[in-house]
Structures are given as C-alpha cells and as structure tokens.
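As structure tokens, the structure follows; a few thoughts come after it.
Missing here is one protein chain; the remaining ones are kept as they sit in the complex.
Going in written order, the chains are labelled A and B, and every chain counts its residues from 1.
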Amino acid sequence: MPRHPSLCAQRYFEDFALGEVFALPSRTMTDALFAAFQLASGDNHPVHYDVEYCRAHGMPHMLAHGFQVLIQTAAGAGLFPHMVEESLKGFIEQSSRFLAPVYPGDTLCSTSTVIGLKENSNGKTGVVYVRSTGRNQAGDVVLDYVRWVMVRKRNEASPAPEPIVPTLASNVEADGLGQACPAILAAGWNYDLSGSPHRFSDYEPGERIDHVDGMTVEEAEHMIATRLYQNTAKVHFNQFTEGQGRFGRRLIYGGHVISLARALSFNGLSNAFHLLAINGGRHVAPLFAGGTVFAWSKIAETAEIPGRDDIGALRIVTYATIDQPCAEFPGPAEKGFEDGVILELDYWAAIPR
Amino acid sequence: MPRHPSLCAQRYFEDFALGEVFALPSRTMTDALFAAFQLASGDNHPVHYDVEYCRAHGMPHMLAHGFQVLIQTAAGAGLFPHMVEESLKGFIEQSSRFLAPVYPGDTLCSTSTVIGLKENSNGKTGVVYVRSTGRNQAGDVVLDYVRWVMVRKRNEASPAPEPIVPTLASNVEADGLGQACPAILAAGWNYDLSGSPHRFSDYEPGERIDHVDGMTVEEAEHMIATRLYQNTAKVHFNQFTEGQGRFGRRLIYGGHVISLARALSFNGLSNAFHLLAINGGRHVAPLFAGGTVFAWSKIAETAEIPGRDDIGALRIVTYATIDQPCAEFPGPAEKGFEDGVILELDYWAAIPR
Partner (left out) sequence: MPRHPSLCAQRYFEDFALGEVFALPSRTMTDALFAAFQLASGDNHPVHYDVEYCRAHGMPHMLAHGFQVLIQTAAGAGLFPHMVEESLKGFIEQSSRFLAPVYPGDTLCSTSTVIGLKENSNGKTGVVYVRSTGRNQAGDVVLDYVRWVMVRKRNEASPAPEPIVPTLASNVEADGLGQACPAILAAGWNYDLSGSPHRFSDYEPGERIDHVDGMTVEEAEHMIATRLYQNTAKVHFNQFTEGQGRFGRRLIYGGHVISLARALSFNGLSNAFHLLAINGGRHVAPLFAGGTVFAWSKIAETAEIPGRDDIGALRIVTYATIDQPCAEFPGPAEKGFEDGVILELDYWAAIPR
C-alpha cells in the first residue's frame, strides 16, 4: 500500500484517453436530500417540496431539482472531484438535457466517456471533454450532458495529444426539451399561489429581470451544501491548507453557486417551475463565505415545445454576482465580465402556457 | 414585465381590505422536515422524533411540532413574508388553536381573511388583523389562528380606513384544547425516560421555572432554520443590505426564536409534551447571531380538559432572553420589559395526568 494514497488515483491531463469510459458511484435521492437542497440554497419551486401540488397536476410525486440531479451525477458521489483534486483548474457545464423526471427514492448513477482532448498553448494544462449519461435504478436515462474540464498536465514535457474538440451545438434546441417535465394541467396553474401572474406569453426575448434578493453565504452552509453531493475536495473544506493557498479562503463549490442563482431567480421567474436543459455555464470568478450573492436574468429566447400545449420554454441567461446588486444588470464586458460577476448560466426552463 | 419585479406585489397597509381572502402556498411535511426542525432548534420532545414512543401511546405516527405547523402555515411557503417584505414593522401571534394532529407526509396550506384594520396615530403605519386556517391535504382544519401584522403605509397622505379591531378572546379557553393531541396512555407514561417526574398535578399556578440552558445561535443556523419555512425575506439573509441598515446585522426570524424558546423549556417542562394552543406572543427585541438565548417560564394556569382524563393543560408563559441567564426571571417591567428579554409567549401545552 502506498504511504499516501489518495482516495483514488489522481488524474492529470495525460491520464485521460479519447474514448475512455468510466463509471461514477451512485446515490439514492431520498426526500431528505430534496429538503437538504432547499435548506442549503433557499430554492422555493414547489414541484420539489409539495406533493399535493405535484399530484394536482398529475405528477406521481415531487420532482427532483434539475441542478441537484446534474450536480449529483457530475460529482459522482464525490469520486470525480477526487480524481482531479490535484489537477483541476476549472470546468464548464457545456450542455445538459434533462430526459426523465427523478422522484424521491430514485438512485442516480452516471457513466462518462472522454469525447475530446486539447492541450492548451501554454503547455501546462489541457481541456478534457466528457459526455456523461445519468441513469436511475431502472436504467432509464435521466440526464445527458457534456462538460469540459481543464486540468493540469502531470509533466509539461509530455507530448500534446492530437487535439480533438467535439462539435457541440451552441445550445439545446427547443424540440429536444420537456422530457423531464411531466404534463401539467396548465389551466389549473394557480398564479395566486405562485405569487406571480406571469406565464409564457408574458416574457419577451431581450427583457431583463433584476431578481433583487441577495443571499449571504456562510462557511458552514456551503460546506454542508457541498457534502450533499459527497464532494469532499479540500479546496472547499480545508482552511488549514487553503489559508496558505492562492485565495487564503475556502472556495465555494460551483454547484452551490449555480443552486443559489436558480433559487434567487424565483423572484421574477417563479412560474418557470422546472429545469429542462442547460446550454452552457461559466464560473467567472470565485465565491467565498461572507459574500452576498445577487442575480439577474435575461430572457434570451422563448420557444414553444413541439407536442406540448401545457408548457412553453424560456431560454434564460442568469448572471450571479458577489456583493453587487443587479439593478444595472452587470454582465459581459469588452474583455470578460464586469466586476462582481461570478456566474453566467444559460438554460431552458418550463413555464405554463 | 416590470423591470424590477418582486416575488409578488408588495403590500402596504392600503393594500389590505376588510374581508379580503387570500390563500398561501402549501408544503409537504416530510419526516425530513421534522428532523430539520429538531436539528435547527435543539427541541427534544419525543412525540416528534420517536415513532415507537408514539405508537406505544396509540398514536399512528410521530406528531409534527406545533410551532413548526404554525410557522409553516403563517409563512405560507415563504409567500407571506415576501408580500410584506418592504412594509413589515412587526407582528404578533394573537391566538392559535391546534385542531388536529399533523403527521409525516401531510401537506399543509392556509387561507387567510382580513378581519380588522386600524391605522396608527402616527399616520405612517397600520395594523392588519388576519384570521388564518391551516388545512391538510384531506381538507381537515389543523390550525386556526389570528395574528396582527403592523405594516407601513404606501403613502402617508392616504386616508385612514374606518378602524375595525376584532374582539379577540384574551386567551384560548381550556375547553377548546386538546383536539390536536391524540389520546395517550397516561398510566404508561415513562417518567424515567422523559428525565423528569413532574406531571400535571406537580405544577402550581404562579410558580416560575428557570430553564437554565443557553443556546448560542450562529448565522448559518438561523438562515437554515428560516429556509425551513421557505422564508427568504432579506432581513434574515442579506448582510450586504442589512449591514447598511438599522441594525447592521441580519435579524433572526421570530419563528426561530419561538422554536428555540420551546426547545429550551424542555428542561423543567419535559413532560409538557405537545402544544395545544397559543394565547399570544410578543417579539420584544431582536435576536442576532452570536447571542445566547436563555429562557424561563411561569405557570399561569393549570386546567383540566373536559372529556380528557389522560392529559391536563398547563398555561405557560415563556420568556426568552439574549445573553441574560434567567435565575432572576427577567420579564415585564414598568414600561415594556426588562433588559435582555426578546420574547414573551403565552401558550397551552399538554401534560400527562
């Protein structure tokens, strides 16, 4: 036995091979985890917390939150963050389609395939493109996604692989949406109870919505939120080490930032009740405890979903910031992003018609 | 779409009309929420956490904690705090009757009616009296309560409405108690296991009990505890804004203060096992993280419950303080309350006979 084993062999850029397949461990999504997600993020979308609301719309049970499903399968019960714990430079959710609803008691696992590799020009890092499929215990595919992960090279001198960059659609098309969203009784949607009268037809491409609310994050909260995915990577948990590192602070897990942004978007988009797909996302800057997260959204597109007359789809781009209220809609700048922006997330959500 | 939508239209004093009825969203009370309440408050009453204990007394399952039921229906899955987020000055629980037990898996919703309005003499604020009914998914009424809510006027110049102040009983009468408390096998009550030998006949009106224990509250804890009710009002969560505000701190939600007080009362009243009704309550002063909550109680009254020989009722007035142990029973003073008092809560609880 090696004297200093990592949880598993650490992977650097050279350790990924095109076409390689690897499986990640599973986790059972008990209703306790639905509650834990809500207690950590402040999310208020009733389809995740109110069984009667769901049954009134013909759903068999509460639906798991799309981001909880995505992050859980991406983290693979903590194994993936450990595989790249020493090498990870960053990641982007490139494209995700939610393909079947997930209910309390379902167990999710994922299988990943390396579909691309490209060394960066600096010769020190490279990008690994991974397609992952999330399945439930019956083998149904619930989620399909692509992400790119930037990792360090083990040895700068090692030769660069032939660059393969997969051709990815810039976004998920509307006709691919809706499979994870059970039919609802749109005529029965209670706009008084959601707190907002706005439905599909009330949103116009181009309009911008300041979500107003801010959520200050504490150390204990983000660590509890991150353990929800069984992610124990030191960058989030080990102040002894991180205190001597680049930031001097524990970095808040990107999965938690995404969850906070979606929770904050409820104010102004409360009828955009369920996630359908993710087109892309970028963790622009780090978030640390003590910071207050704000958010605003742009409606990039509205689309009917072929075969669905109960729901339409809003293509939403949400920006989250740290300590920066969003009345002026801080977003992309000439180079990069304006100060304070920590997240850009482009996704489709279902809204009653 | 307005550029800065709130979760829902903000309501000021002028926006409430006598006789108006509004519904608040529901939430399913999974056993995970029972556990979350206990983890946030430190409550130890076994009827909420021990299925076998409940079954030994003939109950079908664990009982939901009365304060969790009350706060959940009052907050209405977060919608009510948002309706008055900009206008709220304060509130008092005037009178609540718990009318049926709530079990894991029950979904609670509430309907509210405005039963009174009275502008304050300063012309800037007014009091709205609201009667609310909490129901489960079968339509059974589980809770009936009245609260008054003090909110700002939108416009000081707007005319004062005809004052209507409902006639409210000063307290719930003993013969109205007990409907939310299933029959217990009083002869089988295990006083060794509860840690206290004291039963109904051991308490005398007028006696005072120092609960001794103190509970220090952290920022993360109160925020998690508040999300339990889906309340995301900024005053509890947004340090960026609150740091520039009146207190410079995030205010701890009154619902959490009430829950802590009840949890602390276990020491000295551990056989007062279930809440029956609330006669009134006053949030005397704010609580902030870093503060340590202490509590003491006065037995205001003891009453037999007509038709019940298993339980009696204790009318308890509990005072909670911040950073003030209660050996000297700090409470009402000539004007207002003594230093350190943050809560006065007057309620009935069931205790074995």
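Some notes on this structure:
Everything that follows uses one rule, which is that a residue touches a chain if its C-beta (ideal position, glycine included) is under 8 Å from a C-beta of that chain, and two chains touch if they have at least 3 such contacts.
Bear in mind the structure is a predicted one, so any value in this text is a computation, not a measurement.
Looking at B:49, B:240 or B:319, the residue that reaches the missing chain in the full complex is B:49. Between the chain not shown and the residues B:14, B:119 or B:219, the one that touches is B:219. Among A:24, A:51 or A:88, only A:24 touches the chain that is left out of the view. Subunit B residues in contact with the hidden partner, per the touch definition given at the top, are 30-32, 34-36, 38-40, 42, 44, 46, 49-53, 62, 190, 192-196, 198, 202-204, 207-210, 212-216, 218-221, 224, 263, 266-268, 270, 290, 292, 294, 323, 325, 327. With the whole complex as reference, residues 1, 3-8, 22-28, 30, 32-33, 35-36, 77-79, 82-83, 105, 107, 109, 137, 218-221, 223-224, 227-228, 230, 232, 234, 237-241, 250 of subunit A touch the missing chain.
By definition in this document, only the chains that are shown with their structure count from here on.
Spacing of subunit A relative to subunit B, judged by their CA centroids, is 36 angstrom.
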